[in-house]
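The complex is shown incomplete by one protein chain, all other protein chains being positioned as in the whole.
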Amino acid sequence: MPPLIQTQSLTMRYPSALALDALTVEVEPGVVGLVGANGAGKSTLIKILLGLLQPTAGSVRVLGLDPARDAEAIRARVGYMPEHSSLPLDMVAAEFVTHMARISGLPRAAARERASEALRHVGLYEERYRQIGGYSTGMRQRVALAQALVHDPDLLLLDEPTNGLDPAGRDAMLGLVERIGADFGMSVLVCSHLLGEVERICESLVAIDAGRLLRADRVASMTRRRDVLVVEVDEGVERLAAHLDELGVAVRRSGRELLVPLESDDTFDLIMRAVAGLGLPLHRLGQRRHGIVELFADTSAGRAVEYAQEADHGIG
Amino acid sequence: MPPSTGTVELHGVSRWYGNVVAVNDVSMTLGPGVTGLLGPNGAGKTTLLQMMAGFLPPSRGELTVAGRPSWRNPEIYRVLGLVADREAVPGFLTAWQFVLASARLHELPDPERATERALGQMELHDAWHRRLGTYSKGMRQRARVAAALVHQPTVLLLDEPFNGMDPRQRLHMMDLLHRTADAGAIVLFSSHILEEVEQVSGTVQVMVAGRLAASGDYRSIRRLMTHRPHVFAIRSSDDRRLAVALMAEPAVAGVDIGQSGLTVRAGDYGTFARALPRIVQRERIRVRQVTPSDESLESVFAYLVAQ
Amino acid sequence: MNATIASITARALLGRRRFLLLLPLPLLLVGLAWLAHGLDPDPSAWGEPVVAGLGFAVVLPMIALVVGTGVLGAEIDDGTIVHVLATPVARRDIVLAKLAVAAGVTTAVTATAMFLTGVIVGSVRFGLGLAVACVVCSIAYSAVFLALSLLTRRPVLLGLLYVLIWEGLLGNLLAGSRVLSIQQYAVAIAAEIAPSPVLHARLSLPLALAMSAAFAVGGTLLAIDRLRSFRLAGETS
Partner (left out) sequence: MASDDAAVGAGVIHDIGYQRYAGPRLGRRHVVTALYLHSLRTAFGLGRSAAAKIFPGIVVGVAFAAAVVLVAVRSQAGGVIPYTYLQFIDGLGIPLIVFLAVIAPELVSRDLRSRVLPLYFSRPLRRSDYALAKLAATVSAVWLLLAGPLLLIFLGGAFSRSGGASAVWREFTDFLGGLGYAAMTAVVLGAFAVPLASLASRRAIAAVVIVVGFVATAPVIGVVNAIGGATAQQLSPLVNPATLLTGLEAWIYRDEKLDVGRYGPLYLLVAVALVTACGAALIARYRKVTV
């Protein structure tokens, strides 16, 4: 099974900017995250993979094929969901997806069946005979996903699939992409600048910034544990802090939370004993996870970004 | 009692298109500070903002900005700044020309200085002579905010200002909103991206299907809904024994044992939070993690949407 | 009339590719007149198709349509109009500024082309007659198309139907329809100032002037009122 995607010092120079700078990366099949700030070169890379854009230098292989030579063979086996939902708003969803299936070479009957199946898998079965114009942003994103799925590709390229979605929509879309990667037996390249998503659904990750490769690795190996214990009580934060201080524990206050260095497992018991002793309502206790966001912390202009430890809230 | 000049007030405001009700009987008062207007797509956030900004008349009810109605009243824009949801900007103008035009249209005494201040505030000073067409999405957004701030409005309305911004740009925009609010302005921004609202504004107005579902600090909103069982994810050295002990506790509504630990549904938040440490001590079980998995704004939001 | 709005509107209009649409038509008009004159100085035979057929029937209305809908329709379409409306500038001043730019650009393009054509075809006086007609009708057309941009989502298509069907097709078949055809006002005004075999006025001057004024003032007032209660498309649009 050839690697999903292979690039060798891939460069893309626009008149006004260097979008990709000698990018060399190899990606195995599975659900892969392509992460980077806005303008880091994600969309450019996807367009090169589809043969829609000729790179200025370097080579690239998709599913073992070269987009420059056999672009059509690649496009028959790849599904693409562009960043901005570009859909004909006055068409019925089922008819649009069927049309797109036929443009991918499926015969009429198969196209109609697979379109209705694709819309079922993205959760739009009941609404499939309504016009796309009447759909919410979330539903439109799912139609865009259905048209990328309909011709049963081996690789799905999703450019910011959760763009403009509300939380319920974002969770549904992420769950969908995760299920596609797991059950549908096709590889998925998910482009996103929302780091929490990548961590949650991708097995491996390619992080790029300003066209250069930051890191390419399995997600698991990138989120190492960091030894700080976070405790939050609903009332009496000062009393707890003072009590821990007396016990000689180095406590640091951060908003509503107390941060305690985690020397050993005993620290868990010590904190629990303190909270029980004071009879305080325990709201949160846990280890602060080292999110991928740190990847970007050092590259941003000098400012360490202790930004939203998404790993702690919710996803946990 | 007459609406005071220092607030944005809505009394029983509704807006409908034919029989589709976009905003349904909303009453709220916004004072100085940053407020997050949160809700799913289609909840009526944009419609509400447009009514406040004088681009849509309420179908019913009374809406005043700084004491006067905003509909068909261009004078309101002397105190009101708007960053609309449509991201279009005149690409052929440079940022300087764009904000200067806004300053002139607001008839400011010294438009050049005001423009320089606004662009400086948005850290656009190194790019302000480049055409907006060459700007990235985040920079265009900042130029639009600069244009909305140039006349130092006391009321600033922003529709999805963080849309499409990456973490760095988002953080910067949050600092700016705080600085504007600290200067005594009323800042209202809409969003459906939770990280933003949690970071920027403790106070939240949550809209669901056109109605105002909740308002105030989102954690206090959470507490107000204690009647709903809370969900905690707990990982410990002996999950099964802890589960048995917890089931004995009256405040516990139910426990699920999974590979990654226990999921505990607490009937009453207060009693459970106090009882847990006591039980763990008694049973001498080591607990490594207690996470209120339904406590973030996302769950408050999902809970309201599910009503 | 607000100078800032006028200058930005002018730059928007003349900056975009849309402006290139304005050039071939007047060039074709003057070139054709110059070529025809070269071949046969007596315009009695070929004058009518050039001045009326191409000038008043195509160049004037089409330029007015593209410019008239461009000064406001384009900004409404892409949403940049909100940056102008969210300011304390009176709506009247916004409309007058836009109207001034639209009428100005239309006049600049059409009046010059028609003046040159007039000079080639007849005399300087004839050229002036055509130019004055263009000035008056540019204002009338601009006001109408500006109002149309605020009344409908597809002002250009409806403008096209008005020019092609009402002024073009019906203008020849139905005499009555000429009373509401701005082209005919232009012909009437030009024929009055510089009578010439080339022009066949079908309306009297007072009627033409009165109707032009009616269209101009009516369109402007309608535009101002519509702009005062301009609504951004709500969420459910």
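Each chain carries a letter (A, B and C) given by its place in the written order, and its residues are counted from 1.
Note that contacts are C-beta pairs under 8 Å (C-beta built on N, C-alpha and C of every residue); 3 or more make two chains touch, one makes a residue touch a chain.
This one's a predicted model, so the numbers in the text were calculated from it and none came from an experiment.
> In the intact complex, which of the depicted chains does the undisplayed chain touch?
The chain that is not shown touches these displayed chains: A, C.
> Touch as defined at the start, partner being the missing chain; which of A:Pro2, A:Gly64, A:Gly133 or A:Gly277 qualifies?
Only one of A:Pro2, A:Gly64, A:Gly133 or A:Gly277 touches the chain omitted from view, namely A:Gly133.
> With respect to the chain omitted from the figure, which of C:Leu160, C:Leu180 or C:Ile193 is a touching residue?
Touches the omitted chain: C:Leu160.
> Just one of C:Ile8, C:Leu32, C:Ala100 or C:Ala131 touches the chain that is missing; which is it?
Checking the options C:Ile8, C:Leu32, C:Ala100 or C:Ala131, the one contacting the hidden chain is C:Leu32.
> Looking beyond the chains shown, say which of C:Val30, C:Val50 or C:Ala186 touches the absent one.
Checking the options C:Val30, C:Val50 or C:Ala186, the one contacting the hidden chain is C:Val50.
> Which residues does chain A use to touch the chain missing from this display?
Residues in contact with the chain left out: 47, 50, 52, 72-73, 75-76, 78, 80, 82, 84, 86-92, 95, 99-100, 102-107, 110, 114, 117, 121, 131, 133, 147, 151-152, 180, 183-185.
> By the contact criterion defined above, which parts of chain C meet the unshown chain? Give residue numbers in ascending order.
The list for chain C reads 18, 21, 24-25, 28, 32, 35-36, 39-40, 45-46, 48-50, 53-54, 57-58, 62, 65-66, 69, 73, 77, 154-157, 160-161, 164-165, 168-169.
Just so it is clear, only the chains that are shown with their structure count from here on.
> CA centre of chain A versus CA centre of chain C: separation in Å?
About 53 Å separates the centre of chain A from that of chain C.
> Would you mind pulling out the distance in Å between where the CA atoms of chain B average out and where those of chain C do?
Taking the average C-alpha coordinate of chain B and of chain C, the gap between them is 48 Å.
> Pull out every residue in chain B that's touching 2 or more other chains.
Correct list: 42.
> For chain A, give me the residues that contact two or more of the other chains.
none
> Hey, which residues of chain C end up touching chain B in the complex?
Per the stated touch rule, the residues are 2, 4-5, 8, 11-12, 15-16, 78-80, 82-91, 228-232, 234-236.
> Could you please specify the touching residues of chain B with respect to chain C in the complex?
15, 17, 20, 22, 42, 44-47, 50, 53, 55-57, 71-72, 74-78, 80-82, 84, 86, 88-90, 92-93, 98, 101-102, 104-107, 144, 147-148
> Under the definition above, what is the set of chain A residues touching chain B in their complex?
16, 37-39, 136-138, 163-169, 193, 195-196, 233-234, 265, 268-269, 272-273, 275-276, 279-287, 293, 296, 300, 305, 307-308, 310, 313-314, 316
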